[in-house]
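Provided herewith is a single structure, encoded as structure tokens, for subsequent inquiry.
Shown here: the complex without one of its protein chains, the others still in place.
Let's look at chain A:
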Amino acid sequence: MALPMAEYSAPDGVNKSFVPIPDDPRYLTTEGRTTGPSDHVLNAGQIDRDKPSEPKRVQGGTQMTYLGQLRTQLTGLQDDINEFLTERMELAKNKKKKADADEKRIQEEINQLLDGGDAEEEAD
């Protein structure tokens, strides 16, 4: 059975491929680590009755059907993608924070210089 896969590429040159590892427990469940209910509703007392169904298994056996297997692999793949994108967002957020702080510092320096200039002019 061919494995599902995903490709990511961005204008800044970052490329990444996502492929499930067949026997890794991460790719053998339909309950993803990043696809559960949000913390906000759980903290408000929500009981999760919207869990995904279990993967379908071959009748009388423990082996998953083709579609059941595909669902578990896609769940793991979705987790990988979500974690990767969250990391990218954090990096972008930190970069922006740094850029904003640099801009603020430069602006303050310029303002200080201008204020100093005004003071000298007044002294003249």
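Convention: a contact is a pair of C-beta atoms (placed from the backbone, for glycine too) under 8 Å apart; a residue touches a chain by one contact, two chains touch by 3 or more; residues count from 1.
Operating definition for what follows: contacts and distances are computed from a predicted model.
Per its UniProt entry, the chain excluded from the display bears the name "N(6)-L-threonylcarbamoyladenine synthase", taken from "Glucosidase II subunit alpha", "AP-3 complex subunit beta", "Checkpoint protein" or "N(6)-L-threonylcarbamoyladenine synthase".
Listed here are the chain A residues that touch the chain not shown: 35-38, 40-41, 44-46, 50-53.
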